[in-house]
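Note that this complex is displayed minus one protein chain, with the remaining chains in position.
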Amino acid sequence: MSDERTLDLLEAKIEELKQLNVMDGIDLSSEIAKLEKKLVELRRELYANLSDWERVKIARNPKRPYALDYIQTIFTGFYELHGDRMIGDDRALLTGLAQLNGQTVVIVAQQKGRSTEENKERFFGMARPQGYRKGVRAMKLAERFGFPVITFIDTPGAYPGVESEEANIGGAIAESLLTMSQLRTPILSVVIGEGGSGGALAIGVADRVLMLENAVYSVITPEGAAAILWKEKDKTKEAAAALNLTAEHLSELGLIDTVIPEPLGGAHKDFDQTVEALKASLVGFLNELRKIKLDKLLDARFKRYRSIGSYRELGVSEQEAYSEETAPSGDAPVEEAPDE
Amino acid sequence: MSDERTLDLLEAKIEELKQLNVMDGIDLSSEIAKLEKKLVELRRELYANLSDWERVKIARNPKRPYALDYIQTIFTGFYELHGDRMIGDDRALLTGLAQLNGQTVVIVAQQKGRSTEENKERFFGMARPQGYRKGVRAMKLAERFGFPVITFIDTPGAYPGVESEEANIGGAIAESLLTMSQLRTPILSVVIGEGGSGGALAIGVADRVLMLENAVYSVITPEGAAAILWKEKDKTKEAAAALNLTAEHLSELGLIDTVIPEPLGGAHKDFDQTVEALKASLVGFLNELRKIKLDKLLDARFKRYRSIGSYRELGVSEQEAYSEETAPSGDAPVEEAPDE
Amino acid sequence: MSIFKDKQYLRVNVDKVPDESLWMKCKACGELIFKRRVRENNNICPNCGEYFFLTVEERIEMLVDEDNFDNISKSIEADDPLEFVDRKSYQERVEQAQGVTGLPDAIVVGRTKINEVAVILGVMDFRFIGGSMGSVMGEQICHGMETAIADKCPFILVSSSGGARLQEGLFSLLQMAKTTAVRAKLADVGLPFISIMTYPTSGGVQASIASLGDIIIAERGAMIGFAGRRVIQHTIAQELPSNYQTDTFAFEHGAIDRVVKRDHMREELSTLLSFFAEVA
Partner (left out) sequence: MSIFKDKQYLRVNVDKVPDESLWMKCKACGELIFKRRVRENNNICPNCGEYFFLTVEERIEMLVDEDNFDNISKSIEADDPLEFVDRKSYQERVEQAQGVTGLPDAIVVGRTKINEVAVILGVMDFRFIGGSMGSVMGEQICHGMETAIADKCPFILVSSSGGARLQEGLFSLLQMAKTTAVRAKLADVGLPFISIMTYPTSGGVQASIASLGDIIIAERGAMIGFAGRRVIQHTIAQELPSNYQTDTFAFEHGAIDRVVKRDHMREELSTLLSFFAEVA
């Protein structure tokens, strides 16, 4: 089966033919039309059978639109707010005011860089404590003025460096979770690319959680899972499949509210179409949430999270008497803790 | 007139005579009694005429009891809480739980070091942003559980170093002021030594403000005022007098609630007596505050601070027409801002 | 003594052959030591002071008043929502861990007393799939906090966890939000939550419930942090300081209130609880 790169090449060739068609007066229209039809078929075939790992690659594709691309098209007048008022301003996690259909919202978004230069500043979208604390500040500002909060999730995870740990990254994420779980204003979250672990969830506690069709959201990267569980690096594909990290899977599992369709080949293939679908979804949910009284909204948010989990009654057949003698002694000093 | 050092020497001599009296069987009792009487007279004379600057020196006397000395004697079971949960644990500003007459309170206290070694850790009682943020955390904990807050003020000021500014010391102080002005639990503050400027006030917004008799509380140190206003270093004495920084002055000005008497010569001359007076005052105020309903308490706290200020109506005789022509053009670039 | 006397039905079959040997070798100092002495010493090496892992039972015994633990854990165990299989199936891993630990999952929650003060206590067991937090642990922690609210008493959680349980995917990740949401309810009613971090408290547990204690106490020797050393070195190849993610590191950077030796922990809790006698 053809892969995406081949199809991209074919697409480029068709473009070249079109140029030729225009410039040199040769009529290739019908051939081009056939090629275009073929391309669509091949794409459809490819994307109908996309493995979860291929989905991860689309989610990470550097051509994929990033948060600011959506913010600048869906909203008007994005006005960035900087700084956590404590130690710094994180460029991987943006906050700001903007308007959606004439109403003010607060945006909290993870932003990857496109160039190496930009990524030096944005840490590849991996936020540090000052980022999450800036997010908390922006969300509290939203609460004060009754502005809804819309968060854009797109991160491999929180930045795992010494400076992060020194400024208590775990505590910062926990504070953000706590803030969002109590925030007295509507919250919408949309996973637009990579939803990487605690660093993603930290801005993902919401009344409605949306995912773009090719976005992924996972407790750990497939690479990480392969290394820890399979102890083999080349099992990332299997890990990706096992983790159920695609929008489709997560929707089926009832863990997200909606999947925003993307054009064939991914959001970047037809950005306008993606924007239109995402905007319609955001506006729809926002209108729905605005109608709900605040206390009810918070109650529903609480119940949503309180009820998440999959477990079963302890099977009666498995229950047997337990005696102290058979208890393990737990006497082994442990050499190291697991990574995740 | 004799100064404190001379009297201390005299006191030491009397002690030596007493030793002699006991060891060698010589009876010097009546001579000793006379000397002691003389000492008390001299002290009384000295302290009745203490200049404000001499008062500053007593407030800074390294023999003077520090916060922990009071905490360990007035309260039971001081249980220190550490860390701002963000960047560090400040040893110049302590927080913790303790009990006073069987009731739990939260303590926030500035602590100077006695030795050079200790001061390396405690920055001479000058708190950094992590100190004030730890204080805010402790006060919010107090609020959650309805524990009264008691703060001990003893600092030359907030730590004025690069790392302080990097972590937004001004913002940290402002947040502390804001927290205290709204904190839904009673707050008592006592200035036990130096109340140095914004770094002191940051933990000094309270329902009742107490001062030990020889403590000082000022917008700036006398040295700083002398340098800035008099432009002469040796005008500290004049500056001290002009600033009205003693407990007596501030009480007369209505800016503090009570003055806790100290033994002749200062708190360190009879620590037990000081402790007793301070404890009685704290207990008294606490009992009084506990009886007030929370909303009324907060209302009164608001009114207390809202009404602070000394100004007068613009004098009618001074009012004259103002024309644009005479307005200054304000065209001089300024070379530097003042320090305080 | 069995701490689980009241709810035997919570136990699953333990098929592990009991270890009959009387002696063990300390991995830290190499000394051969008498097992009973180790157990009597709170699983601390009597020779070098090394802390060995405590089972949930040992941890509870160490902390609470004698014969005073009512296991209130909900009668649940891990489902397998993703039908997860790596080198082994998740189902197998759970059964194996149940066999080793005698526990349904990596946590036990109970109603108990510490020096006569009623509390709800949750204790994690690292031997159960790295003390990882999946749906069961999330639910038990919430159940513990909700019982504390009903009983009007403090909640204490002893963490020992590598983080979220990978085999339940996003279900596990979302337990961070779930436990946090219930933690907020505990705060709303003004009941204290004391978080005890032991070796290790990391990943999703450290970045949620464990870091949200009104008071956070680390057991001496605890490892505290969000991202593991390997993740950091893999991701950014950074040099790590020698005290990285130790109890001292966390303390110096203001993340925790105190560091307490294992054999002082009960006394510490007792002291701390006394301050909350009026409110809880």
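Going in written order, the chains are labelled A, B and C, and every chain counts its residues from 1.
Just so it is clear, a contact is a pair of C-beta atoms (placed from the backbone, for glycine too) under 8 Å apart; a residue touches a chain by one contact, two chains touch by 3 or more.
Because the structure is a prediction, the values reported are computed rather than measured.
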Determine which of the presented chains are touched by the chain that is not presented, and list them.
A, B
Full-complex contact with the absent chain, from B:Leu177, B:Ile192 or B:Leu297
B:Leu177
Among B:Leu46, B:Leu81, B:Ala167 or B:Ile260, which residue is in contact with the omitted chain in the full complex?
B:Ala167
Just to verify: which one of B:Leu7, B:Leu39, B:Leu201 or B:Ala215 makes contact with the chain not shown?
B:Leu201
Interface with the undisplayed chain - residues on subunit A
77, 79-89, 97, 99, 103-104, 130, 134, 141, 144-147
Residues of subunit B touching the missing chain are 157-158, 160-162, 164-171, 173-175, 177-178, 180-182, 197-198, 201-202, 204-205, 217-220, 224-225, 228-231, 235, 238-239, 242-245, 250, 253, 255, 301-302, 305-306, 308-315, 318-340
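As a working rule, only the chains that are shown with their structure count from here on.
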Greatest Cα-centre separation from subunit A belongs to chain B
Specify the chain with the shortest distance from its C-alpha centroid to the centroid of every protein C-alpha atom present.
C
Measuring centre to centre with CA averages, how many angstrom lie between subunit A and subunit C?
30
Cα centroid separation, subunit A vs subunit B, in Å, comes to 52
Subunit A residues counted as touching two or more neighbouring chains
166-168, 171, 175
When you check subunit C against every other chain, which residues touch at least two of them?
211, 253-255
